[in-house]
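Just one protein chain is left out here, and the rest sit where they should.
Entry: chain A
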Amino acid sequence: MKHAKTATQNACKLCNPLGACLAFRGIEKCVPFLHGSQGCATYIRRYLISHYKEPIDIASSNFNEETAVFGGSHNLKLGLKNVTQQYMPEVIGIATTCLSETIGDDVKGILREYMKESISRTGEPILIHASTPSYQGSHIDGFHAAVRAAVETLAEKGAPHNLVNLFPNMVSPADLRYLQEILDDFNLPSMILPDYSKTLDGGPWAEYHRIPPGGTPAAAIATSGSAIGSIEFGSTLEAAKSAAGWLESKFGVPRYHLPLPIGIRESDRFFGLLEAISQKPRPEKYDDERRRLVDAYSDGHKYVFDKTAIVYGEEDLVISMTAFLQEIGIRPVLCASGGKSGLMRKKLEALVPDLDGEGIKVRDGVDFADIEDEAALLRPDFLIGNSKGYTMSRKSGIPLIRIGFPIHDRFGGQRHHHLGYRGTLELFDRIVNTVIETRQDDSEIGYTYM
């Protein structure tokens, strides 16, 4: 007997506030602050630390029963005061939880009151507030909500100047460093938000840092309103929910919306856009990167052609990975996400017009139990996604190529590249090596050269 599935088993998503905390960690001298129970902050810290291996302090307003009955105003204000005293932040990024949203706390109002009350004090931080109820969307929505809230709070209109905003989506610290390098090489003054390339992948400390060094300065975010354009990655990220969308509607800063640039075609598109904005050809260095990538495609094509894969994770990552896999001849037999923007299929069709004809199945709003059932039927050559697919990989014997977040069962997930020619090459190497390793292990001869 088969009924419609009600419960979620082994979720392929995380909750809204996690994404917001991650984004806030990418603002300089910012402390993420969750308005809710102590557990939310602690669980999210543990989850992020297991991937990034860096201290991640997240404050909490620490609801108790009275707070839930009478409202969180007192706790929120006390919490802000204590965080200010203990961390001396320049920014506090406040995200809500299911608890504070359900009791209907007017967080914006409370923050207004708090600022009025603290007007006589000096060194008060800027407060950014994102609404992130856990019963809506998933972690990626919280991430975008926090980025947009930061821009809404800080961006100012100024005389247009030669600045490009880049809203990169939820990518790795290594990706962020690469993006910065690219923009620098184009001589484009830039503002990347968020930028946790140092805060979540930094060096050792000679002394204690209340807040890890790095992140996008508030002053830089303020200039985003006078940029010559915003580049924003993420196929399913709509202007109405995005930072670039807001800057366009509020200050007329043009929004250049691209999928995450994975694969040659999408990377070309990104570099093409940078050439158009900067009115300069891309630096030779990237021609070389692209050449090496094309060369690698040639060298490795036979290992990967006609292989099949299941790709899962955030919708935007899945969409761009699909574009990349298509161009190397790997068929993603299932594109799956726990997210449910309602746009995944449509956006995939923009990249691969005949999904059904190509045998590409698209499912959003799924959990790992669903993906596991599909894997048993589809028997792909490999799984591509975060490390939460390991259970399924172990059970099915299908190898897992770990990308994205979280990577809890391998070392160095924060240093993986995914974007541009460099990231694509790294992904390609890893995929080819997975095929080779599987062949080598399965071979009776045990060739020592491939």
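Throughout what follows, contacts are C-beta pairs under 8 Å (C-beta built on N, C-alpha and C of every residue); 3 or more make two chains touch, one makes a residue touch a chain; residues count from 1.
Criterion: contacts and distances are computed from a predicted model.
Asker: Refer to UniProt and select, among "Cytochrome c oxidase subunit 1", "NADH-quinone oxidoreductase subunit F", "Zinc transport system ATP-binding protein" or "Nitrogenase iron-molybdenum cofactor biosynthesis protein NifE", the name of the complex member that is left out.
Answerer: Options "Cytochrome c oxidase subunit 1", "NADH-quinone oxidoreductase subunit F", "Zinc transport system ATP-binding protein" or "Nitrogenase iron-molybdenum cofactor biosynthesis protein NifE" narrow down to "Nitrogenase iron-molybdenum cofactor biosynthesis protein NifE" for the missing chain.
Asker: Which residue from A:67, A:131 or A:172 sits in contact with the chain not drawn here?
Answerer: A:67
Asker: Out of A:86, A:162, A:187 or A:249, which residue would touch the omitted chain in the full complex?
Answerer: That would be A:86, which touches the missing chain.
Asker: Of A:42, A:187 or A:443, which one is in contact with the hidden chain?
Answerer: Only one listed residue reaches the unshown chain, and that is A:42.
Asker: List every residue of chain A that touches the chain not included in the displayed model.
Answerer: Output for chain A: 1, 3, 5-11, 13-18, 33, 36-47, 49-50, 53-65, 67-68, 75-76, 78-83, 85-87, 97-99, 102-103, 133-136, 138, 203-210, 388, 391.
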